[in-house]
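Left out: one protein chain. Kept in place: all the others.
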Amino acid sequence: MEEIKDIRQDFYVNMGPQHPSTHGVLRIVLRLEGERVVSSETVLGYAHRGVEKMAESKTYVQMMPVMDRFDYVSSMLYEWAYVGAMERALGIVPPERAEFIRVIMGELNRMASHFVWVGAFLLDLGAFTPFLWVFDAREKIMDMFEEVTGQRMTNNYFKIGGVHDDITPEFLKMLDDYLKMIYQRMADVEELIESIVFLERVKDLGFISKEEVQSYGLTGPVARGSGVMIDTRKTEPYSVYDRLNFEIPLGTKGDCYDRYRVRMKEIIQSAKIVEQALGMLPEGPYAEKAPKVVKLPEGEYYFAVESARGLLGVYLLSDGSTKPYRFKLRVPSFANLSIIDKLLPGNKISDVVAILGSIDIVVPEIDR
Amino acid sequence: MEFASLLNTFLGRVILSVAGVMIVFTFNALIAVWLERKISGHIQLRLGPMEVGPHGLLQSAADGLKLICKEIITPQGVDKKLFGLAPYMVFFPSLLMFVVIPFSDKLQVQDLNIGLLYFFSISCIATIGIFMAGWASNNKYSLMGAVRSIAQSIAYEIPIILSILNIVIITQSLKLSEIVKAQSNIWFIVPQFIPFIIYLISAIAELNRTPFDIPEAESELVAGFHTEYSGMRFAVFFMAEYTNMFLVSAMATTLFLGGWNGPILPPVVWFFIKTYAIVFIIIWVRWTFPRLRPDQLMNFCWKFLTPLALVNLLVTTFILKIL
Partner (left out) sequence: MKASYFEKVGIGIKTVVKGMAKSLTYFFKKPVTLQYPHVRKKIAERYRGSIRLKIDPETGKFKCIACTNCEKICPAFAITLKTETPEGSKKKELKEFYVDLGRCIYCGLCVDSCPVDAIEHSNVYEVAERIKDNLILRLDKIGEKNV
């Protein structure tokens, strides 16, 4: 950034890496003119762990638990992308039941992720209560995960050829109760959130045009909030999504409010997908037999899923050994964050947290 | 000297008043913080503090003890004198404001004939303390919080004064005991409901509480003007906030809810019931809404509250003239 000549007018503020609302260790250098942002610069790398390099020294199976640790709020969608890439390489088709279990788990995880987002977004705007209301709803999802996968967040549940364990009757009962209460809770949360204060804060703020969505490579609810229909579940259906009937909510204007609306509607849609998948859940084995030592045949493999934040792609380059030659992730948060420096200038410092919150980033995923 | 005669001497009155104010102050610091945590807890499907004392009643005392035990940290580069003085500049006005609060027909430190004016002028001093804290901290977040605080309290003084002017016009007095006596038949909240709402909103803004907590704004300015404060100095800010909350509620009770008036129960009890009802509303509002942006805050004050208060004042005077 350029030097400040006249110190009486402009000054720099370091937002982060330790700041309550940068969602982790993200640093944004803001150049302010009073309350107004003149320009901004985003600094990444505080949570960089070199995972892509690390993958080259770990076997394919050993990387499985690491996949949970990029985006810790929707970890099973990451597992799905990784497992999908390996299955594509090995030519294994998971059984029907496994696919439906994956859909149920993935959509529940998407809901959990959006709940965290709604809570954190409102926390950024200064309201604390919605945070705990949605965290109660998320907590019940976590309980279900614990029942089936054995862990609450870093599940390590998917495996090549299916899933690790079958779902239990206890889980089905919990899920039934959950689906009964979730619509009411969502209506309550919406009623609480959408007060005039909230509407004033987020409406007409942080516009992203359709062209910008294309040029910045934005995906997920950020792109859909601008009315661009990008959803891997529809555009390039994987698993059994082509047999499920669901809508992709789209925004119209592309402001923070539209992105919020899209996510709130997606929670409802995900709940509906779970309901459908439950009804279609076939009997049968929950996993195909997988090789004991995983060796991918030589070649390049790519598999993309729709994570809670957008298009998530796993790229594997194999030289035929037990370890990938190159492991690359296409993470949605990183691409989505790239537009932030364009959105911030001209807005107030209070809007910085609102815009940053509406983009929904997870820092370990960005830095990897 | 006998107790009754002690009351009649000047020194005796001073000592008793100071003791009384300190008791109310301590009691409130314990109760208001506990109430806040309990109410917020229950709204958020939690229980709030449960461990220290029955239902966590002594939690505030334990927290206070912890804060007293902490080291007083003065960060590098701060203006030491201002930095040390600022918390007390915020704190002492709130003690001074107790002087005119009529807890009952007899329990009042001094029944000034300009009581109302005294209360609201003293309350403005706290803003200077907040600005001192932000200025002295040598921290950009603190400074921004301080500047916001100044802008906010200048703006919201106006609707507050305009709303209470109605009461003054009706009662023809600035003396708080007379305002209370004028409400023995009907509380002013009934004819003056809109000023009551304006007063409540502006009072929340003066208190720097959500949805108007822009000087603190923890998600934007980390902690605003008290970012650099810790230990007992922070506790002084904290206690001042809750004391102020009690005071504006007490003033709302006095002006709009009939003060100590009430059947059966003794007047003091009525006073505290009404005051804590207002405290409950203030806490309830805080845990319902997000925070406004500073410019929206100003818009809300200048474009909505102030015109409304003015129109209301006009209507009140007009009606009084006709009657």
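Here the chain labels run A and B in written order, and each chain numbers its own residues starting at 1.
Following the convention adopted for this analysis, a contact is a pair of C-beta atoms (placed from the backbone, for glycine too) under 8 Å apart; a residue touches a chain by one contact, two chains touch by 3 or more.
Worth saying up front: this structure is predicted, and the values here are computed from it rather than measured.
Undergrad: Can you say which of B:41, B:231 or B:262 touches the chain missing from this structure?
TA: Touches the omitted chain: B:41.
Undergrad: In the full complex, which of B:173, B:230, B:288 or B:317 touches the chain missing from this view?
TA: Hidden-chain contact among the options goes to B:288.
Undergrad: Decide which residue listed in A:194, A:212 or A:288 touches the omitted chain of the complex.
TA: Candidates A:194, A:212 or A:288; residue touching the omitted chain: A:194.
Undergrad: Which residue among A:14, A:62, A:269 or A:338 touches the omitted chain?
TA: In the complete complex, the chain left out is touched by residue A:62.
Undergrad: Would you write out the residues of subunit B that touch the absent chain, in ascending order?
TA: These residues touch the chain not displayed: 39, 41-47, 50, 284-285, 287-289, 303-304.
Undergrad: Where does subunit A touch the missing chain, residue by residue?
TA: Residues of subunit A in touch with the missing chain: 58-59, 61-66, 129, 133, 136, 139, 143, 146-151, 154, 156, 164-165, 188, 191-196, 199.
Going forward, only the chains that are shown with their structure count from here on.
Undergrad: Round to the nearest whole Å and give the separation of the Cα centres of subunit A and subunit B.
TA: Spacing between the chain centres: roughly 43 Å.
Undergrad: Would you mind writing out the residues of subunit B in touch with subunit A in their complex?
TA: Checking each residue of subunit B against subunit A gives 40, 43-46, 140-141, 144, 210-211, 213-214, 217-222, 287-296.
Undergrad: Along subunit A, where are the residues that touch subunit B in the complex?
TA: Touch residues, subunit A against subunit B: 11, 13, 19-21, 35, 122-129, 131-133, 136, 192, 195, 197-198, 200-201, 348-353.
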